[in-house]
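Selected chains only, in their assembly positions.
Naming follows writing order (A and B), and every chain is counted from residue 1.
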Amino acid sequence: MIIIMKPNASEEAVGKIKDLIESNGLQAHLSKGTEVTIVGVVGDKTKLQGANIEMLEGVDKIVAVTETYKLVNKKFHPEDSVITIGNAKIGPGHLTMMAGPCAIENHHMVLETAFAVKKAGAQFLRGGAYKPRTSPYAFQGLEEEGLKYMKEAREATGLNIVCEVTSLRALETSIKYVDMIQIGARNMQNFELLKEAGKAGIPVLLKRGLSATIDEWLNAAEYIASEGNPNIVLCERGIRTYETATRNTLDISAVPVIRSKSHLPIIIDPSHATGVRAYIEPISKAAIAVGADGLIVEVHPCPSCALSDGPQSLTFEQYQKLAEELQPYARLAGRNLS
Amino acid sequence: MIIIMKPNASEEAVGKIKDLIESNGLQAHLSKGTEVTIVGVVGDKTKLQGANIEMLEGVDKIVAVTETYKLVNKKFHPEDSVITIGNAKIGPGHLTMMAGPCAIENHHMVLETAFAVKKAGAQFLRGGAYKPRTSPYAFQGLEEEGLKYMKEAREATGLNIVCEVTSLRALETSIKYVDMIQIGARNMQNFELLKEAGKAGIPVLLKRGLSATIDEWLNAAEYIASEGNPNIVLCERGIRTYETATRNTLDISAVPVIRSKSHLPIIIDPSHATGVRAYIEPISKAAIAVGADGLIVEVHPCPSCALSDGPQSLTFEQYQKLAEELQPYARLAGRNLS
């Protein structure tokens, strides 16, 4: 931690800060500049918890030198993690394909979709049983009934199941049925839910918040890891910007940034990022080329009949075609579909 | 709802859409333009739930004409609402002052602060017992113990108590102690929590999400209202932008925008919006001048010792001075402090 003093800070003010730091068992290194004085703090910063240095007389600002997340930080865990779920591996060397409807609508469509995406090579079936919807009057999901259909689909196809949980209640119910839970963008900082997901120990797909910084995202992952659950996969799904040509703005640079800061796998959701079916294929190719560990794509038996997100869903044929076109990109990136 | 067809849309495609609309008991009005054809849909749109018109052949885009929120919509409730909590009224003609520490740290500081803000004219004591913190290693709050201190403070001072809830569990506990619950920015789209807050019937202070649109914010309020709870007060606390000179960017225009779209009261939080103590006074004056119904301000007996948000907290003396300086602005805006 670095403390930058104001240009006019008095000797006395600097002295008080030095004393405070040293009285907490840390060391203070002073650099007296022509305009300002800088104090470098050496030692365990947590000892300064509660001493609001920003508030002390003469202090201009504080600069943090180290990140607050530790367990998910690459500095302390240099090799990339590979998460194993059932027969699937998520991480370097593998390309994980997750696909399915935005919302689970009925028994038939789930099975139908499961067989179609399995045939195309997907390892995971996605589908929403608990839907976070902007309006209370929009379709809210089939809840436990939907989870049962998903479990059946797994038994019939061998696919792994991933479903979003939007509350502790949904979490408790879902872990009985699914292989991986998803914590969506709107709940990325629902810290109670993150802690419970950590305690549950089940693999978690953690989507980036609508306007979360990468630092906040990794701190959210740290909430899960700090409860003893290391099985975390990050998912970039676009951030909110002023541009309206796409539903969100995919921050594709987040992939190399995460690679440099964390050992966790990261996948991309081209469906929510763009909101437009025609953009999913080029964005999926870019996602593999940039180094993502996988893709989660919306697929629906009849997009024009979907109860939510129809315009960004692919038909079975379109998904089959996408999977085939991604093959050479996966090979180029040294990734196997398994 | 308006359906805009693509320039090259076939007669047949337009015909199919017309049929779909009419087969659902609605009317379709066609406008054949030189470049494109437009279809105006007349009738109850909910009948089209599930028919994803964007997906149909030849459709370019859909334009919504009416809002999805109804109960909080000014169109259907033209006179502004005034919420009564204990002896306080929130809405036109009143200036509601909420103040207190970001986090409840101990028994003494709560009582001390309560007396100080009461003396300065506040009607509400704020204080966090459940703290949403970016890092799992930061102070997380005293939880129920903190709520007990707040209740005591109410008994000692007669102040109304407002505390943030971050989960269903926190909600269940808090309603036993507080007069109003706060749903914070990070939980603005925690729909389960919104529904439960609606069922609980207790007054709710609903903060705007970090990057929520005003439309999403009003839909979040609709979740509460749709469960039968009309006692909702909105709170603008700054949105996330690229500017880093302040902690967030206060969207002061949100006040007149909300006035034109909704009948709910709206207050402003200058502490979280700016994150800088020196900016709180000018922003508070602006908040009253623009027509806000009140202010929620962070006050701490010793900001430099605060366990969270010290730099943006006011001392008792500073808050007393602020309250006095706001008096003439309140009079000018025709608002009484009660």
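Keep in mind that, in the parts below, a residue touches a chain if its C-beta (ideal position, glycine included) is under 8 Å from a C-beta of that chain, and two chains touch if they have at least 3 such contacts.
Every value quoted in this text rests on a predicted model; they were computed, and no experiment measured them.
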Full count of same-sequence chains in the assembly - 2 placed in this view: 4
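The criterion applied here is as follows: only the chains that are shown with their structure count from here on.
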Turning angle required so that chain A lies on chain B, C-alpha fit (0 to 180°, nearest 5): 180
Centroid distance [mean C-alpha coordinates] between chain B and chain A, Å: 26
Footprint of chain B on chain A - complex, ascending: 46, 49-52, 54-56, 68-69, 132-139, 166-170, 186-187, 189-193, 195, 209-211, 216, 219, 222-223, 226, 240, 303-307, 310-311
